[in-house]
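As you look at this complex, bear in mind that one protein chain is not there, while each of the others sits in place.
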Amino acid sequence: MAEVLDVAVRLIVIVVAFLLLPLIVGQMEHKAMAHMQSRLGPMYAGGFHGWAQLIADGVKFAQKEDVIPAAADRRVFAIAPAVALVPYLVVLVVIPVGPGLVGADVDAGLFFVLAVMGVGVLGAIMAGWASANKYSVLGGMRAAAQLMSYELPLVLAASSVAMAAGTLSLEGIAEQWRWWWLPWQAIGAVVFFVAGLAELRRPPFDMPIADSEIIMGTMTEYTGIRFALFMLAEYAGIVVLSALTAVLFLGGWQGPLLPGPVWTLIKVFVLAFVVIWVRVSFPRLREDQLQKLAWIGLVPLALLQLALTGVVKVLMA
Amino acid sequence: MHIVYPVVVSALLFSIGVYGVLARRNAILVLMSVELMLNAVNLNLVAFDVWLRDRLHGGQVLTLFVIVIAAAEIGLGLAIVLAVYRNRRSIDVDRLRDLAEGDAPEVSPQSEVSPGRVAVGEDADREAGS
Amino acid sequence: MTSETPGFWPPSGPEVVFLLLGVVALGSALLVVTTRQLVHAALWLVLCFGALAGCYLVLTAEFVAWVQVLIYVGAVVVLLLFGIMLTRAPIGRSADLDSGNRWAAVLVALATAGVLLSVVVAGFGAAYAPLDPGQGAAKPLGSSIFRTWVLPFEALSVLLLAALIGAIVISRTDIRGRE
């Protein structure tokens, strides 16, 4: 019984983190972006610096009419947001926040994460096709091509860490991490983070929803709660990407003085801030520049990192 | 695990794939049915690997190789299908009979075009400029 | 050996899960070959592959299961969807997906199923394998690939290179051979 209770507590923590952290990141984005652009951002909802803005947004979304266009494929249109959202929740189960503090100890954890996150691309294609809107189809195609191109450097950089640690378990990787991995895996970390940003379709990689070209891409026809779920998927994606980068490249819970979970949270939020900062600082890439960056920039860099990791590791052994 | 369960599932899956290959006209659907048959084979390989407790993991390694080759095959197959579509405006395997013996009904290259469609290939670069 | 082989009834937990996943896989596979909507066929294929990945997980082939998800669900289906989008992807039913020889196909498929089923049931009806996790993890697979199966592995790279170049040449009309 105690065991079931233990698992239940872990699951509840994961679900709460999944619903809460994206909201905090979203609020942080509102405020940080506003201040970087010499604005104030939300100030009224909830009183103190508009802290309840996103809750108010959520309530508003939940009350909105759910419009499904007459020409759309209703069933596929309806479940596309779930396909985009649920993988991010499932991935959280293997991300450790402290020694032993993990939802489920999956031996192939790293590979599990990459495989499950790869499913999300179907959500974009389904949403784009089922909307029966030309702009959505174009957005869906762009999204799919982008996710596929950037999945590769992501996978290669992740496997470099797996090589360094000699295990695929995320907990094992974080345990083995030492400070000198920072310079050793630096290229891989940058490649992983940039590719992850592109996977999230955040600016400067937001061609699939480039509003000046194709309205809102795959999300053009979505309204109300389904649109909100897509947004939740985006911010949950920021949390997952930051957490993964923290665990793989920054040592997860390792750090002086403070307890492990606090260190994990600090690293996650610092990385999430970088995601927001990048959005404010860089203009959108063009579609061909995007593909070029993946194939001529990131993939060779990731291969270089693989070679570096392999040679150092074998020479050490 | 009784080994008969996986092998029965795999046999049925293979038969469904056989039906798909024979009954479908659209070339992409035929490719999908081929994938079903390959997956039936993979299930068998994994089941026998588990049953025979192969110390070299021959079954599972071969499954990985089959997955890799299937991915290469489907990509090449689709590239051919796209090339056929570009030239014929149709990917209907019943009507691609140029190599048939005897006097098969000729399909005119433009018969399947409907208005408003843009060709695959370099004419379709409209979107690139957007 | 036979002393430890349990009977068919009652089925163990993993067997129940396996059979449920098998039913899902077979049902969605049937929908793949019978649906009248092109894109739906690809989406049912996703469900079929997902259920098969679950089957591999139950059979303790952990790594193969996630390879199935990464490659089939995440890549091959997307490739198929691209193929559909590049040819014709109408919403709603298409009339011309099935050919005229449906009944012949049904006959052949039933005959195949009959032959295969009678053979495998007769051949492996009594076979039993206790599930023991750990055999399908990445490490044992890696050590057997790079100890025993290195040559086929290297041959694969040549095959993939050839397939890649072939696909590029076929799909791009502006690449020509030497005049």
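By letter and in written order, the chains are A, B and C; residue numbering begins at 1 in each of them.
Assume contacts are C-beta pairs under 8 Å (C-beta built on N, C-alpha and C of every residue); 3 or more make two chains touch, one makes a residue touch a chain.
Methods note: contacts and distances are computed from a predicted model.
Q: What is the missing chain called in its UniProt entry, if the choices are "Branched-chain amino acid transport system permease protein", "Oligopeptide ABC transporter", "NADH-quinone oxidoreductase subunit" or "Dihydroorotate dehydrogenase B (NAD(+)), electron transfer subunit"?
A: From the choices "Branched-chain amino acid transport system permease protein", "Oligopeptide ABC transporter", "NADH-quinone oxidoreductase subunit" or "Dihydroorotate dehydrogenase B (NAD(+)), electron transfer subunit", the unshown chain carries the UniProt name "NADH-quinone oxidoreductase subunit".
Q: Using the touch definition from the header, name the shown chains in contact with the chain that isn't displayed.
A: If we consider the entire complex, the absent chain touches A, B, C.
Q: Which residue, A:V97, A:L110 or A:A174, contacts the hidden chain when the whole complex is considered?
A: A:L110
Q: In the whole complex, not just what's shown, which of C:V16, C:L110, C:A126 or C:L161 touches the removed chain?
A: Of the listed residues, the one touching the omitted chain is C:L161.
Q: In the complete assembly, which of B:V18, B:L31, B:V46 or B:I67 touches the absent chain?
A: B:I67
Q: Would you mind spotting which of C:V67, C:L97 or C:A113 touches the chain that isn't drawn?
A: Of these options, the touching residue for the absent chain is C:V67.
Q: Which parts of subunit C are in contact with the chain that was left out?
A: Touching the chain left out of view, subunit C contributes residues 13-14, 57, 60, 62-63, 67, 70-71, 74-76, 78-79, 82-83, 85-86, 89-91, 133-134, 138-139, 141-143, 145-147, 150, 153-154, 156-158, 160-161, 163-165, 167-168, 171-172, 175.
Q: If the missing chain were put back, which residues of subunit A would it touch?
A: Listed in rising order, the touching residues are 1, 3-4, 6-7, 10-11, 14-15, 19, 62-72, 81-82, 85-86, 89-90, 92-93, 103-108, 110-111, 129, 131-138, 141-142, 144-145, 148-149, 151-152, 155-156, 159, 162-163, 166-168, 215, 220-221, 224-226, 228-229, 287-288, 291-292, 295-296, 299-300, 303, 306-307, 310-311, 313-314, 316-317.
Q: In the full complex, which bits of subunit B touch the chain not displayed? Write them out.
A: With respect to the unshown chain, the touching residues of subunit B are 64, 67-68, 71-72, 75, 78-79, 82, 116-121, 124-125, 127-128.
In this section, only the chains that are shown with their structure count from here on.
Q: From the mean C-alpha coordinate of subunit A to that of subunit C, what's the distance rounded to whole Å?
A: From the centre of subunit A to the centre of subunit C is 29 Å.
Q: If you average the CA atoms of subunit A and of subunit B, how many Å lie between those two points?
A: Spacing between the chain centres: roughly 33 Å.
Q: Could you say which residues in subunit C touch two or more other chains, in rising order?
A: Each of 63, 67, 75, 82 in subunit C touches at least two other chains.
Q: Please output the residue numbers of subunit B that touch at least 2 other chains, ranges allowed.
A: none
Q: Flag every residue of subunit B that touches subunit C in the complex, lowest number first.
A: 1-9, 11-20, 22-26, 28-29, 31-33, 35-36, 39, 42-43, 46-47, 49-51, 53, 55-58, 60-61, 63-65, 67-76, 78-83, 85-86, 91-94, 120-122
Q: Mind listing the subunit A positions that touch subunit C in their complex?
A: Against subunit C, subunit A makes touches at 71-73, 76, 107-108, 111-112, 114-116, 118-119, 121-122, 125-126, 129-130, 132, 137, 141, 144, 148, 151, 168.
Q: Going by the contact rule at the top, pick out the subunit C residues touching subunit B in the complex.
A: 8, 12, 14-15, 18-19, 22, 25-26, 29-30, 32-33, 38, 41-42, 45, 48-49, 52, 55-56, 58-61, 63-64, 67-68, 71-72, 75-76, 79-80, 82-84, 86-87, 94, 96-102, 104-106, 108-110, 112-113, 116-117, 120-121, 124-125, 127-131, 135-136, 140-141, 144-145, 148-149, 152-153, 156, 159-160, 163, 166-167, 170-171, 173-174
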